[in-house]
Structures are given as C-alpha cells and as structure tokens.
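First comes the structure, then the notes that go with it.
Omission of a single protein chain aside, the complex is shown with its protein chains in their original locations.
Each chain gets a letter, A, B and C, in the order it is written, and its residues are counted from 1.
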Amino acid sequence: MARETIVQFQIERLEILNPLGEVDSELLPPLSDTQLLRLYELLLLTRLADERALSLQREGRLGTFPSSLGQEAAQVGSAFALNSRDWIFPSFRELGVFLSVDYPLANYYRYWSGDERGLLCPPELNIFPINIAVGTHLLHAAGVAMGARYRSDPAVAVVYLGDGATSKGDFHEALNMAGIYRLPLVAICQNNQWAISVSRTRQTAAETLAQKALAFGIHGIQVDGNDVLAVYRATAEALERARTGGGATFIECETYRMSDHTTADDARRYRDPDEVERWRDKDPLLRMRRFLENRKLWNESNQTQLEDRLRQRLDLAVTEAEAVEAPVAEDMFRYTCHQLSSRQLEQLKECDDGHP
Amino acid sequence: MARETIVQFQIERLEILNPLGEVDSELLPPLSDTQLLRLYELLLLTRLADERALSLQREGRLGTFPSSLGQEAAQVGSAFALNSRDWIFPSFRELGVFLSVDYPLANYYRYWSGDERGLLCPPELNIFPINIAVGTHLLHAAGVAMGARYRSDPAVAVVYLGDGATSKGDFHEALNMAGIYRLPLVAICQNNQWAISVSRTRQTAAETLAQKALAFGIHGIQVDGNDVLAVYRATAEALERARTGGGATFIECETYRMSDHTTADDARRYRDPDEVERWRDKDPLLRMRRFLENRKLWNESNQTQLEDRLRQRLDLAVTEAEAVEAPVAEDMFRYTCHQLSSRQLEQLKECDDGHP
Amino acid sequence: MAILNLVQAINQGLQQALAEDDRVLVFGEDVAADGGVFRVTEGLYEQFGETRVFDTPLAESGIVGLAVGLAAYGLRPVAEIQFLGFTYAAIDQIYTHAARLRARSRGRYTCPLVIRTPYGGGVKAPELHEESSEAFFCHMPGIKVVVPSTPSNAKGLLLAAIADPDPVIYLEPTRLYRLLKEEVAEEAYITPLGQARIAQAGDQLTLIAWGSMVERSLKAAHNYPVEVIDLQTLSPFDRETILASVKKTGRLLIVQEAPKTGGFGAELAATVAEEGIMSLRAPILRVTGYDVVTPLPLLEDYNLPSEQRILSAIEKLLSYP
Partner (left out) sequence: MAILNLVQAINQGLQQALAEDDRVLVFGEDVAADGGVFRVTEGLYEQFGETRVFDTPLAESGIVGLAVGLAAYGLRPVAEIQFLGFTYAAIDQIYTHAARLRARSRGRYTCPLVIRTPYGGGVKAPELHEESSEAFFCHMPGIKVVVPSTPSNAKGLLLAAIADPDPVIYLEPTRLYRLLKEEVAEEAYITPLGQARIAQAGDQLTLIAWGSMVERSLKAAHNYPVEVIDLQTLSPFDRETILASVKKTGRLLIVQEAPKTGGFGAELAATVAEEGIMSLRAPILRVTGYDVVTPLPLLEDYNLPSEQRILSAIEKLLSYP
C-alpha cells in the first residue's frame, strides 16, 4: 500500500554534426569518404531537384508541389541507411528519399504533374505509392513488416511521416501493432514543426514526439533532423534492431519546413518569419559541406562542378518527364481491378468514343 | 553533439487498501464513516444487481449481458468521487457506475433486454448512452469537456473504457486533444486484463496502460483497481486537477474480469482457470468488508440485513423493468431525426398498419 | 447586395452565424489563422478569437467526435474537414454517433452539428481532393446531406444547416468556389432544407443535378425544353418536386459526378421507377462519373461528366416519342 513509481522512462536525443560542421567523433558513423561525399551529393541533389520542381510549378509545368527545403538531411540520412530490398512507405514530402534510392526523378515529377504513371515503382525497388491520406500508411508498413517476417525476408518496413501524422488514429493503431508483434519496422518522423498552419506545439501536448513510442512499448529516439550523420546513425541502429528481432523504432527527426506547405500555401499568413530565419542557421547542407571542407574532402570548385553535373541531370529528368505521351482514358480504367465488369467495359467504350 | 537524455518520466501506482483489509493511513482519503459504509453498500449492490442480471438472462428475461463481477471497486470508487453535474461517458460494462449515481436500475435492465428506452437518462444526471463501439466515446467526452469549459461550467467529463479500448485510434485522437486543449476530462480505464479473449499483454506491448498518457502530455497513473479507496482517491485528485485547469488524467485501474466476457461468451476456451482463482483473493468487496469490520463499522448481521434490503430493491427494479409496455413501431421512427421526412412518415404508416 | 462568389457567401454565412449565436463554434484543420486552405473561414479567427474559431490537430475522426460532444452539450459546432476524401476516417463517428445520438438517448441528447467539406472534381488537385462520395451519407438515417450550387443557396443552406436540430453534412463544390459570382443578400437568411429548386423550367425532360453538375447541366440544357432541378438537399430529398416534374415531362435524366454504381442518382431513379413510372416515356438515364478510382488531374476530364455527355443524353431522351 503506497504511491510508488513502477516504471521509468527516458528519451534520448542524438546529435553528431553541429551547424559549424564540427562532429562528435565518438558518435561519427563508420562511413568512408566516398560515402560521406555521396551523402552530400544527395543532399545537394535533393535541394536542386526541389528548387527545379518549384520553378516548374510556377511555369505551370507541375501541379501543386510540397517542397522538401530544409528537410534534406532527415530524408537523405535515413534513406541512405536502407538496403535496396527494404520497403519504403513515403508520405508526400520525401523527394530526398526517392532520390537517395535512385527512383527515377522523371517519374517523381510526372506524379506531381498529375499523372499516376509517376507512381509505377521500378521492379528493383519496393516503394509504396506516395501517400496523401496523412498517417494511414503506417499500417501498410506494419503489414509488410509482418509479411517479411513470415517469409523470413530480412527486409525492414520503413515508413515516413510528419509531425501532423502523429495525431491520426492510424498512427496509434499501427505502432501499437508494431509493438505487439515486434515487427521489423522503422518509423521516421520528420517533425518539421508545422502541419500546414498548425504548429508542433498545437499538434500535441507531449514534450517530444519521440516519447509517443512509450505508449506502444517500442523504442523511441529524437535526433537532430538537420544533421545527416545523426539521422543516418539512428536509422542504421533502428534497422539493425529491426533485422535482429528487436522490434520497431520511432525516430523523431527535429527539422524545419523552410518553404510554404505546398505551392498552394502562403506560410506568411500564420508563421513568424523570424522563426524561419533562426532555422536558416541550422541548414543541413551547409553543415555537411563545412564538415567535408574541414576534412579537406571538398572545396569551391568541387561544389561548382557538382552543381553543374546535377543541374544537367535535372534537365534530363525534366525532358524525360515531359516527353511522355498524355495518358488515355483506358489508363483510368485499367487498374481499377484485375478484370473490368461488363459495365466498366461499356463505360470505357463510351469514354473512348465520346470524349471531347 | 551527443546522445543525451532530454526528457524523463515515471508512472506511479497507488494502493491504499490491501486484500487483508489493511490501509495505508497516510493515503486514506478523508471520508466519513457514513461514506465508507455507503461505498461498501454500493459495492454490494453492484455485485447483487449483476448476479440478478445474470440469472434474468439465463431465464430469457434479459438479452446478452456483460457482467461487472470483480470490477466493482473500479466502478464504484470512481463514480463516488463525481459531482452530480459531471458528465459520464460509460462503456458497456459499468453497472456499478450507474448504480453509484442513482441511475434507475429498472432502466439499466430494460436496456439490456433490448429496449432503447432504457437509455433515457433522467434530467438530473448527465450520462451518455451506453457505448457499444469500443473506444469511440472518448471523443464525445472531449467535446463535452470543451463545451463545459466554454460555458465556465465546472463539470468534468468522465469517460470509462476497457484495456481493449486503448488500442483504438479514437482513444489516441481524443486524449491527444485533451492534452492540447487542456480539457477537464478524466479517463478511467478498467484494465480487467482481457478484451474478450485477447489478454492485456497481447493488446499492447507497453508495460503499463497508464504510460500511454505520456504520448499525450497528460497525467497518467495506475491504481489497484480492486481497491475502492485508491480508485476513489485517484479519481478525486484527477477531478480536482480537471476543475482547476490542470488538464486531463488517464487512470488505469488494474482489475480483473471474473466472469465471461458476456453471457454469450465462454472464457474457458481461452483463459487459464488458475488465473481467475488467483484474482479471487483480491476480491474488492471482501477487502472493504474486512476494513469496515476492523474498524467495527460492520458485522455479520449488518451484512445479512443489507443483503436483504438490497435484494428487495432488486426485486422492485425487475418488476418495474418488466411492467413496462412493449415498445411500438413509432418508437423506432420518432428519434431518428427531429422531423420525419415524407418517406419516413409513409414508412411509419406502412409499418403500423402492416406489422404481423 | 454585394456580388459574392461561393467562398465569400459561405464565409459571410459563417460570420453571421458566429455573430448571432454564441453557441456556434467553427473548427477544423487550418481554419483559424490560415483561414482555411480555400479561405472559406478567412477573418473569422481574427473577429471571434480562439474560443470560437480554432484549429484542431490532424485527426478527422477526432474532429467529428469532438463536434458530437460539443453538440450534445448544447453548442452548435461547425466542423470543417479539409476535403471530402478525408471524411472517410470520420465515417464511424458520423454514422455510429452523430446520426444516432438522438435515437440512442431517446431524445435526451441531440446532435445539431454541421460538417462542412469541399468536394468534387474539376480543380486539378491531388489524390483524394476531388472525391464525390455523397451517396455514403445519403444512406445514413439520421444524417442530412446538403449541397449548394450557387453563392445564394450556399449561404442560405449553410444557415439552415446550422439552425437544423440534427447533423448535416454540407458539401461545398470546389469547382464552383470562385467560378460563380452573383448578388447575395446581405442579411442572414435561410434556404430551407429538403427542398429542391427549379433552376430552369421546362416540360419535355426532367434533369436532376446537384453541386457543380448543376452549372454544367444548365449550360448543356440551355436551349432545350428541359426542367433542371437543383436538388440542394440530397437527404431528405424533395420527392414531391421530382415526381411532379416527371409527371409533366415523362423523361428523366440524372447527372452526378460520383461513380455510377451505387451513386445517389440510383436512389432518384429507383424512386421514380417505383412511384412515377407510369408517366415515363423513356428509360431513366444517368450521366455519371465512371466506376473507376478517382483519377489524378491529367485524367480527370475524362471522368467528370462533360457538357457534351449531358447534351448527348438530353438529345437521346428527347428522341423518345
């Protein structure tokens, strides 16, 4: 008979690379110089591809587009840790993830121009379609994780979500299942501080998002999401845990959405520009570049050359995306189900015949 | 740059009265002898009314019924702490709550005989209808809590749920809102270790249910749910917190479902009878009776008299429940909406005329 | 009287409801400082403050469930779901609870809430932003379904929905938000629920439409002796007006954006086939979206009923003697 503490918890935060480009060498993951350079290249590619998308959108060549500006480290750092057979469940703001696993950029652009063919995942990858219904896809990751385990497949299900998504019921149901079944699943939350106009502090009263893991009996950690090395390390550890039967991990990457929510949004309506400025100093590319420069792995001319090379690659991707023929009515019917009903066949005929 | 603990949590458990009837006098809530006796009376009334329901069901005079056997303390102890203007959101296994706030027992029986009229809440109480869709009603409590605050009404929204309900998405969405808006809400979870055949350990990997509060930034506590004094105290503290702007509390009452899930269930199919036996020693009535006896507030003849009196009350309630006339077709239409459509009126006419 | 578009008319309706009745609360994702992603709630947060107009977390079931509680408490919640495609997560709260609270409590509690949500195609928006699944809600006893088609009825129907003692789903046709402008009376007024509107009189064919299809149907039917009925309320729908019109015209065409099979048009056709078949001179035709997964923008024009498709159906029906 008493009032006694029966369980205790703590949530850790991992930081390795600071904004000045200094690293905690004890925590530095064992990456070769080539790998470190590759990480930087992916960060830069993401930034440039994102910039290009925004300008295409302004020219009316893409539809509404959600920018990844500022979140490159969270995306690249995590995706870089994956195996090519791992399954990826993107949300809708993961350009850096797609690029890191070599998804055809032309397809990515095509999707955002309103063409479902952009979501046809190449056979060598296991990426689920971009998910618009926020938070609903964690369950699919749970299902695939269970399937992989059933087949003794070492693949891990890696699901991306935003801070807003943590409020959805499906987030809870999925991670609770991940706990119960000890699933090989890693949930990577890009806490970019905003869900459109709703700030992180109005999304939940929990001090951190990472601590939500405690509700499910799974591992939770917060990382500096603008630190590509910390994100990489936390993801690699989580993947290792998942592959060795240690169950699921929830990783909160603290980062910031430097852009408007999408090209249809105007963030000045609801957030303080000073806040954006403060985050500018924490830029994920800059710190990685400083780190490489400190290590003499990088200099101004490398930078210029790389930018040129990447821009050429973007040009090609845009050309490729736009070279494709317009979809036809049949594309709308074909994938509704395996075999169209007699009514659907009639409709297809009417549609093919009669369209203006 | 480091791996550092950024937040720490602990979950407490409250126990006041042990199975031998001994109390922790420091934690004993300031209740008068009359109140202590009343608590015991309510425990006994609940047990007897439950027993009666089961025998009515066996005789075909009630439909499927979910027994509260073993959970009396969690129900009575919490309900006893409420004000009459607080709002109650029952799940479907809260006989003791209904009895503690003087809801007409005849109505309760009537509901379980398949008659919606049993849910007509008397004007002096604010009890929501019994909720069958597990976990969905926490949101209504959140809404009422917000409404009460909007109107500067000191009422608290008190919602009852089971361990199974903690897995539902709505549980998460509701308590997350309770955290964000700092709502005057108390969620009382009767963790009776089973959700039909699914044990508590297969419902979530979290060590305690109480720690789920951490995901929402609200207060969480575990109590010995078979200890009516601990449940009372924890609820009173939570109500006080709610009324004084301190926000929501999640209380896990650890108890045990001594019966089958409902009269349609056979628990021997899935659980070990030894487990049931072990919990028998923790009986919530027995320990309260011992406590009262130790205090010389109770003896065998009090017990016999009280049982007789309560049984008479039950007889009356059953008579009253069964005296009511059968519902008529109009009852099915009348409350569908404020004003029936022309089609509904036609249907009502057809139904009235044509029913066999 | 000012010239308003649909967004402005709804905004004005909300503003007036908030001003007149302190039971009215407006909430949803991004409705406060941001003024809603379509700006429908613009200025309300500034005028009424955060106790009346507030943002919610990203939780659609939560939003509706919260509204159920607020309504039961005696308030008049007007909840926004950002797009109809995201109400699917809230269907349990809508059908299990909002629709049934009055019945379950035998009238002790009622649920006078409004769920506003943009819906329908034609705006080149991403997945789930152009759904047209009103039929689900029309099959839920206890739920009313209202679809405006002009700035004027948008305001009047909204105020009627807020005043209604029962739960109402109020679907805002996104394609019309800024497409239509007209004079809208300044003062608060009510367009009664459950009543259709004759948008064009005619005596050879009855065409029933709602939401954004009214605009398209009117264009198609312009030069024909077609009676265009703008349904306005889908549930409960105005059987009397429909049956009277069909009795006069003998021909019926239904135009709906949603996939054909199981759409609300089926109920209208079935009702006429049951109660008005004797006046029919021709089959009841439906021009609808196809039975496909709602396509992304590049394909959406194939799916949304076009003026041409409506026109063909009109001509086909008129060719019946």
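Definition applied: a contact is a pair of C-beta atoms (placed from the backbone, for glycine too) under 8 Å apart; a residue touches a chain by one contact, two chains touch by 3 or more.
On a predicted model such as this, the values are computed, not experimentally measured, just so you know.
Note that the absent chain touches A, B, C when the full complex is taken as a whole. Here one chain is not drawn; of C:76, C:104, C:129 or C:216, the residue touching it is C:104. Of the candidate positions A:50, A:170 or A:224, contact with the unshown chain belongs to A:170. Listed for subunit B, the residues touching the missing chain in the whole complex are 63-64, 92, 111, 113-116, 132-136, 164-165, 167-170, 195-198, 202-204, 264-265, 269-270, 326-327, 329, 331-333, 335-336, 341, 343-344, 347-348, 351, 354-356. Residues touching the missing chain, restricted to subunit C, are 61, 85, 88-89, 91-92, 95-96, 99-100, 103-104, 127-128, 133, 135-136, 138-139, 141-142, 235-236, 258-259, 261-275, 277-278, 280, 282-286, 290-293 (touch as defined at the top). Residues of subunit A in contact with the chain left out of this view: 87, 116-117, 119-121, 128-129, 133, 136-148, 150-151, 157, 169-170, 173-174, 176-177, 180, 334-338, 341-344.
Methods note: only the chains that are shown with their structure count from here on.
Both subunit A and subunit C are touched by B. Centroids built from CA atoms put subunit C at 40 Å from subunit B. Annotation: 43 Å between the Cα-based centres of subunit A and subunit B. Listed for subunit C are residues 56-57, 59, 61-62, each touching two or more other chains. The residues of subunit B that reach two or more other chains are 169-170, 173, 176, 180, listed in rising order.
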